[in-house]
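Every protein chain except one is present and positioned as in the full complex.
Right, chain A next:
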Amino acid sequence: MDFLTLIQLLDSTVRLATPLLLACLAGLFSERAGIFDIGLEGKMLAAAFFSAAIASVTGSVWLGLAAGIAASMLLSALHGFASITFRGNQLISGVAINFLAAGLTVLIAQSWFQQGGRTPSLMGGGRFTPITLPFADAVADVPFIGPIYAELISGHSILVYIAFAAVPLTWFILFRTRFGLRLRAVGENPAAVDTAGVSVVGLRYAAIGICSVLCGIAGAYLSTALQAGFVKDMSAGRGYIALAALIFAKWRPWYALYATLLFGLFGALETRPDVITSLTGMRVQGQLLGALPYIMTVIILAGFVGRATPPRAGGEPYVKER
């Protein structure tokens, strides 16, 4: 495998890891506040549709992004309403959101565009285009560093840089601010937070609010940056892989980055069977690579590689007095 192939592989890794990373951080906020969110997939899908739909109608991808985030927020509000306000089962509410998004997106798409559950192809300003970072063209010919900067780091859409910037930001918010401390506390021991006079319900709504914004960006990235339009079920299980990555990352922001990059790398390797053959000297089935994220999550859960301890109050609705 030559250097250029490696760069291309890593480039593909970044593209595939970005939606996972955004969804994983979204899940991180929600679950750290004690709200399990299995509905990441549905929110991504809804955001993918609405961002593509509004971008194609208005011709502005930024309006599309806003619409995607709004759709994701609406679904999150529904989740919060059922599981925070009415103390319903968080898993069931999440599953319901997934079904709702899968059905509604196709239905609305068909009624708006009559193209069979897809949006028209986005043109020009309706898409996020790759950004060429400063000096990328100038240094492209410099050996070693040139290709890394010009191919790997430069040339992604703005959402990729937002996703990567979200990692230190998440770490800072969660571990260096008062809000973050309270948010984590609400996921560990909501009664203590309540005793201190802070609203458990308010904090949890804030957490799923942040979660929905990140999911919205992830969905918009799928349909307006990676693709030029929405196709039914286009999230293709990425929300679930993000959940697996979250467990793999033990609910920590930096680990989430590493986990999603690793899962992205598996995805990228899956598209290059020739590289695997040349590296290992034998034919490895692509299916095995596709299953690796899940296999590794099971290994982590089984306790072979450290312990993954979820937030203690996760999944439990908070009841003020018994």
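The working rule: a residue touches a chain if its C-beta (ideal position, glycine included) is under 8 Å from a C-beta of that chain, and two chains touch if they have at least 3 such contacts; residues count from 1.
The criterion applied here is as follows: contacts and distances are computed from a predicted model.
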item: Missing subunit (named according to UniProt) among the choices "Ferritin-like domain-containing protein", "BMP family ABC transporter substrate-binding protein", "Hydrogenase-4 component E" or "Ring-1,2-phenylacetyl-CoA epoxidase subunit PaaC"; value: "BMP family ABC transporter substrate-binding protein"
item: Touch criterion as defined above, residue of A:A46, A:A150 or A:L222 at the omitted chain; value: A:L222
item: Options A:I145, A:A236 or A:L279, residue touching the unrepresented chain; value: A:A236
item: Where the unshown chain meets chain A, residue by residue; value: 5, 8, 12, 15-16, 19, 106, 110, 115-118, 121, 222, 226-229, 231-234, 236-237, 267-268, 271-274, 286-287, 290
